[in-house]
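A protein chain is absent from this complex, but the other protein chains hold their places.
Moving on, here comes chain A:
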Amino acid sequence: MVKVWQKPESLTDKVLHYCPGCTHGIIHKITAEVMDELGIREETIGVAPVGCSVLAYNYFNCDMQQAAHGRAPAVATGIKRVHPDKPVFTYQGDGDLASIGAAEIVHAAARGEKITTVFVNNAIYGMTGGQMAPTSLEKQVTTTSPYGRDLDHAGHPIKVSEMLSTLPGAVYIERVSVHDVPHILKAKKAIKKAFEYQLEGKGFTLVEVLSTCPTNWGIDPVESLDWLKDNMLPYYPLGNFRSPEKEGK
């Protein structure tokens, strides 16, 4: 028999706890595949956030540290300064990264901290039960924006990739999505590039991955993929916002 697919070595055998249809699992998988392909699993040190992916240390089969809510970039900075030759990555949700940890991510990027951040944007707080996130869209209904996000009251959703790409320390910023197979493949390529640039010592790298939360969006997994496509893509355009080639680095 020909083996056409196998679980990446960079994932453990533990069963993922994510809800059915949640794309966190896909993002874990492609990140792990990238680590396998680059052969860096035994060197890599990852940082898990607070959010649905709080247990990421159970799934990634490499050394891991679990950080306080939003602080993953600071923790990763501490690790990277001690082990400048080891690949260090953070895996963070949008509440974690764009709200409570906004200062940490901005300054890690500003310092050009040589880490890679996989930023999972599902436009809502998953773990705590569907509250409004800084990335929730206009009119989006959440438990804390029950009448829909009112821009006049709650402000505008933050475009993290665009914002961070104004910082010279950020050498690679790309927004991708995982709503269908071609996009998943593109997302994996972007994550791979981010790790490669880190290994070359270029600076701060971040891949924003548009992701689903069927549970808290209150729609089934397949509709969720459509909701992402119809609602998130127009506000969060995919593409590269910063790369060493563009910056001539």
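Miscellaneous remarks
Here is the rule we use: a contact is a pair of C-beta atoms (placed from the backbone, for glycine too) under 8 Å apart; a residue touches a chain by one contact, two chains touch by 3 or more; residues count from 1.
In the analysis below, contacts and distances are computed from a predicted model.
UniProt lists the omitted chain of the complex under the protein name "3-methyl-2-oxobutanoate dehydrogenase subunit VorB" (options: "Amino acid ABC transporter substrate-binding protein", "3-methyl-2-oxobutanoate dehydrogenase subunit VorB", "ABC-type sugar transport system permease subunit" or "Xaa-Pro peptidase family protein"). When you scan A:52, A:67 or A:191 for touch with the missing chain, the hit is A:67. Set against the missing chain, the residues A:44, A:135, A:205 or A:224 yield one that touches it, A:44. Residue A:104 is the one among A:104, A:174 or A:208 that touches the chain not shown.
The chain not displayed touches chain A at residues 12, 41-45, 47, 54-55, 57, 61-68, 71, 74-83, 86, 103-104, 106-107.
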